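Excluded from the complex is one protein chain; the other protein chains are retained at their positions.
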Amino acid sequence: MDRRDFIKVAGGTVLAGTSCTYAFRFLTSSSMSDAGVDSTLAKRKWGMVINLDKCKEDCTACLEACREENNVYHDEDDRWDINWIRKVKIEGKIGSATTEKTMILLCNHCDNPPCAQVCPVQATYKREDGIVIVDHHRCIGCRYCMIACPYNARFFNFKDEEHWINPDRPKRTHGVAESCHLCAHRLDAGKMPACVEACEKIGCGALSVGDFNDPESNVSKLIADNSVKRIREDLGTEPKVYYIGL
Amino acid sequence: MKLEFTRIEGNSFEYRVMMIVFAAFAVAGALATWWVIEKGIWVTGMHNRVPWGFLIVMAIYYIGLSAGSLVISGLYGVFGKIEYKPFARIAVYVAMLFLIAGLLSIMTDQGRIDRFFVQPFVFFNLQSMFSINPMLYIGHILICILYLWALFYEKKKLTKVVATLAFGWAFCVHTGTGAIFGFGARLLYESPLLPASFVAAAMASGTALMILLIVTLFKVMDRYLDDELIFWLGRFLAITVIVVLYFLFVENAYRAYVVELRQAAVFYLFGGYHSLLFWFGLILVGLVIPLFILFNKKGGKSIRWIVLASCLVIFGVLCERYVIVIPGLIHPPELFPGMEITHSIVDEGISTYHISFLEVLQALGVMGVIGFMFGAGLKYMKLLPTEARIPKHPASADS
Partner (left out) sequence: MPNNTSDPKSGQVIIPVILIILILLPFGYSLVNRVIAQGSDRSEAFLERPDAKYENCIRDTEYMRYHHWELLRTVRVEVVRYGKRGDIRLDSCMECHPNRERFCNRCHEAVSLTPDCFGCHYYPEIFQPSSIESVTEKTELIPVPDTTVVDSILTK
């Protein structure tokens, strides 16, 4: 074969291949487009307020509730373990005194989510009511969002979950990223997230979730009445998880 | 004197052995990739705190190599240096192959490879560097093919146009690849200088690779190669190495100077295995020793020494890619400035990462694929001239 033919064949192949894939978008736009779904979510803006003073030090009720509700994968090795919500102890020095605090960390549902900005397929995105959520059907597993999240809130399904704790809710296969989605399914159904319910059940009530757009809601009042802090406000990500007593 | 390009016979024992070795690499890489998909990518040693591993290191390394090779062909195509015309074709071909290698590495690194062929093309996100880059890569491959075509047909005007386009495009590609990290949120990634230093390192490694390839190929095929050509490339390599050193210095000096980054800089420069790679692999072996060789009176005028320097630079830039990607990941993001996380169920401190055997196999597999294509190209396309001399009368050589 002459080299010219080779170039023609090779060039033609790549050209045809790429143009086919891009043409795909237009061929499939009718059945795959997301447009035209009107949403009722826009009126709300969900967020969380955590009262650290009420949180008991060794309690793990919310962590377990989250695992059971959302079939979160658990691995013996903590490198591959997934924790949508986790408790940490932090220590700081003010002068010569050491302060110790127990903290609850979870996805902050940032208003400017860097994770959603970098996702190449818009699998991670901010819902209109402010919840940052992963479309696991679309995620290609590039793990860029885990690198972009400044709060270590994202985790990846390195392994397949085998047992199914809660058959009412889906689990995830390996190869997709995930993080807390503020129990969006429960909020849509008018219920509170599993962690909030669990915390209430044991009588602590340290967690509360509500609508920041509504000035009468529980969280708006909590913010108004207490001094609240968010983690790393200097990053400009505008987290929507507020801490009382940090 | 007319420049005549020929194929190689491709019947020799060595050629066959080379092709079989490359094919074996490719098969091994495919098997390793299959194993990784089957088991889930935790088997490669990546974990939740270090989600990117050796394959991403290799991907950006390959893409860098591609840029540098394109620069060598640009010497003829863009700047009209007739004496580098003998290397124009092979340089473009190698540039194309290494871009394919980069894409292959990124592809095999995805968690859901099955979706990789559909979703990024159906739903792009123009805010994401990871979404812009594949488009740049595919465009780059297409431009390379067009460039090759123009070179084969000896179309002078088209060559000039496409070469300029390819040159500019290559800069975009490498700036974009650097921006994946430079515009990221990690403390050790965030740097507007990173894309630029990325381009510089790419040029150094690509030039070094071309020197190595050209000298080896001409030697093995017993064709005449004018030493002056390589000497000039050696000096070019020396300049790019100096630029890389300069960028590295500015970047690290900035980190060490600014108070809020000082801790991270100390970690980067003196904080673990990667620091060894940085100081010995990159700075000493990869940049300083080659500089000494290239600026030495004897070394700069000896093909052997120049080839040795090229090998060192190629190795050094691989280390550079490693110390771009991995330390930025194992250094944790600072959640509570001024405070310390003493206890947690996940790993909040400085993490660890080790290259696993499977990842090496995957990277070798990618090498095998493009090596095989390279061998086939030598056999079926007229990539190399029968001889490469500096023409006495430049005007007549281009006819």
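In order of appearance the chains are A and B, and numbering begins at 1 in each one.
Here is the rule we go by: contacts are C-beta pairs under 8 Å (C-beta built on N, C-alpha and C of every residue); 3 or more make two chains touch, one makes a residue touch a chain.
A quick note: this is a predicted structure, and the numbers were derived from the prediction, not measured.
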item: Hidden-chain contact residue, picked from the options A:53, A:188 or A:214; value: A:188
item: Given A:135, A:200 or A:238, the one touching the chain that is not displayed; value: A:135
item: Contact partner of the left-out chain, one of A:41, A:59 or A:235; value: A:41
item: Absent-chain contact - pick from B:118, B:256, B:269 or B:288; value: B:118
item: Positions on subunit A where the hidden chain makes contact; value: 1, 6, 9-10, 13, 17, 27-28, 31-32, 34, 37, 39-41, 125, 127-129, 133, 135-137, 160, 164, 167-168, 170-173, 184-185, 188-189
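The working rule: only the chains that are shown with their structure count from here on.
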item: Chain centre separation (subunit A, subunit B; CA means) in Å; value: 35
item: Touching residues on subunit B, where the partner in the complex is subunit A; value: 40-42, 46-49, 51-52, 109-112, 115-125, 127-131, 134, 138, 141-142, 145-146, 148-149, 152-153, 180, 184-186, 189, 329, 332-348, 380-382
item: Parts of subunit A lying in touch with subunit B, wherever the complex brings them together; value: 1, 3-4, 6-8, 10-11, 14-15, 18, 21-22, 24-25, 28, 32, 78-83, 86-92, 100, 103, 105, 114, 117-123, 138-144, 146-152, 155-160, 174-177, 231-232, 235
